[in-house]
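Of the protein chains in this complex, one is absent; all others appear in place.
In order of appearance the chains are A and B, and numbering begins at 1 in each one.
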Amino acid sequence: MTGTITFRRKAADRVMKWTFTLCALLVVLPLFLIFFDLLIKGAKELRWSLLVDLPHPVGEPGGGIANGILGTFVITLLTMTWSVPVAVMSGIYLAEYGRGKFASAVRFAVDTLTGVPSIIMGIFAYVLLVLPMKRFSAWAGAAALSMIFIPVVVRTTEDMLRTVPTTVREAALALGIARWKATLRITVRTAWPGILTGILLAMSRIIGETAPLLFTALGNQFWQTKLDQPMAAMPLQVFTYAISPYEDWHDKAWAGALVLITMVLLINIAARVLTREKR
Amino acid sequence: MKRISGTSRALIAAVALSLAVVSGASAEPLMMNGAGATFPYPLYSKWFYEYSNANPGVRFNYQSIGSGGGIKQITAGTVDFGATDAPMTDEEMKKTSGPILHIPMALGAVVIVYNLDKIGTGLKLTPDLLAGIYLGKITRWNDPKIAEQNKAVTLPNADIVVAHRSDGSGTTDIFTNYLSAVNTEWRAKAGHGKSVNWPVGLGGKGNEGVAGVVKQTPGALGYVELAYAKQIKMKVAALRNRDGNFVSPTLEATSAAAAGVAKSMPDDFRVALVNAPGKDAWPIAGLTWILVYKDQKDPARGKAMVQFLKWAIKDGQKMEAALDYAALPKAVAEKVDKTLRRISFKGKSLY
Partner (left out) sequence: MAARSGKISKDFAFEKASAFFASVVLFLTVLLFAVLLRESLPALRKFGASFIVSGTWDPVREQFGALPFIYGTLVSSILALLIAVPLSVGAAIFIDEFAPPWLKSPVSLLAELLAAIPSVIYGLWGIFVLVPILRDAFMKPATKYLGWIPLFKGPVYGPSMLAAGVLLAIMIIPFILSVTREVLATVPQRQKEAVLSLGGTRWEMLRIVIGQHCVPGIFGATVLGLGRALGETMAVTMVIGNRPEIFASVFQQGYSMAAVIANEFAEAGGLQLSSLILIGLLLMLVTLIVNLGAKGMLSRIVARAARGI
């Protein structure tokens, strides 16, 4: 009798163990499939010309996504120009001075913003910039992306600063250093690798964003550096090529996606290496 | 300590330098923005590419978002020019900030494409069959009414997956104009316009979207501009025209549809070509226009626009045949050229 019960229980245990293993396998399987496909399908159109040429008209083979690479670079840099100072300073405020109703309101606002779908940020930038300017532009694209970038970096900056032990701050003040200097030169500096990691991870996120750019930066077939004009971006081009009915554009979509994911991963890895270096 | 401040300094320098390079670039070509019809996009795409190569000082950026979008954007003033295959209605023209000119650029054909493995190209359809399919009354490929016209082939026993446009489309305008002209039930139920209440079917965005749906769905049928059908190597149906002949969509058939139009072309060029008479005429042909304001707000941009349109109406026409668009009849092209002189800045012609 006891033997049967034990057998059943043991069998259940084993079945569940394999179920959990299966779950883990199924969870990582898509990752392998996606990377496998990106490498194989992306390799087809991956040649030097893809990175340096401009798109050719429909039906003509060749051409590339150089304007998309430039556009992503320009828009991302533009976004970070104001977003990094705003976010880091806000994070410093919340961590170092943030007690009371105002700080709670700011934290709540940040929590709210992180939950807003990215396409809504596109609407925001469209109403505030595209409509009055009467045109699509890199500015509008950057404005939309900054609404995604800022809350993330505020959160990570505050978290990183909070990990700096109070003793460090107290020691600095005990030495007679002014509070603002202590905050910047010592606390922030101590937390800096973590803060930079947060910035890099947010950057890798906005590089891949498509929805906010759909009706702000809009996209452009040409090499374009003017900030007040529509600008190309890599995720936009991948999207346009993917939903087109042309086979060679599909191949370019995969190649563009491969370039994009490489960029994203490189930045991610850089961010992780930084955190490890700190230790 | 030193390392970090060095990094920050380098970062700031990089940012400043990049921004200086990016915003200070003065030797930039003039960027003209346009948006609208997907119908002529294969042609315009080629035009803008060739024109930009020949004229490095100017670039034309075209967003292929559908005629409806083109009309909205030129009305809002967010683009330098719009493009449409559906002429603006009087009501739409009232909403613009100034008089708008319709500049015809080419003739195209709306063709019926389908995705059937075992059947070749050239399936025969009559106007009533087409209307019946789009009304949802004929739902299977081997419907006796279809089989009647195609006795030489065995049609599969499969659902017809109908595809249409989901966005505001001039191609739809031409297509529904045709269906309304040849079928009273269609005219009553759905009518004619850039967007209609489709009784059945899947929506695709732009000509590309419909082409994509048909290409990827076995048993699908849709309407696209001829250049798309050719580029994606799709099977096209032969339609019975007004004169009673089954014609295939070719350059010649499109031109035949336009044969009579030169005489009756109104001054503002807003005319439809559906169900044209002629024994070889393709029944669903249409003009496609570029929309520009008669009174330009910026002399440099206005001049660039007029220069391009002059090129399009002369040299551009020569590129059309290769992409299966029909060139405008000579008389029409001359009339257009005269109209271009009306585009002006502060009263002075920019021609």
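Keep in mind that, in the parts below, a residue touches a chain if its C-beta (ideal position, glycine included) is under 8 Å from a C-beta of that chain, and two chains touch if they have at least 3 such contacts.
Not measured: the values here are computed from a predicted model.
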Contact residue for the chain not shown (choose from A:Arg47, A:Arg179 or A:Arg276): A:Arg179
Sole contact to the chain not displayed, among A:Ile69, A:Ala172, A:Leu214 or A:Leu227: A:Leu214
Chain B residues touching the omitted chain (full complex): 63, 65-66, 68-69, 72-73, 75-76, 159, 161, 166-168, 193-197, 202-203, 205, 216-217
Where the unshown chain meets chain A, residue by residue: 9-10, 12-13, 16-17, 19-24, 26-28, 30-31, 33-34, 37-38, 41, 85-87, 89-90, 92-94, 96-98, 102-103, 105-106, 109-124, 126-128, 147, 150-151, 154, 178-180, 183-184, 204-205, 207-211, 214-215, 218, 235, 238-239, 242-243, 250, 253-254, 257, 260-261, 264-265, 268
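Quick note on the criterion: only the chains that are shown with their structure count from here on.
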Chain centre separation (chain A, chain B; CA means) in Å: 37
Chain A - residues contacting chain B, complex: 56-60, 74, 77-78, 80-81, 130, 134-136, 189, 192, 218-222, 224-227, 229-230, 243-246
Chain B - residues contacting chain A, complex: 1, 4, 15, 18-19, 21-23, 25, 28, 31, 33, 41-42, 45-46, 48-49, 52, 59, 61-63, 76-79, 205, 208-209, 211-212, 215, 228, 231-232, 323
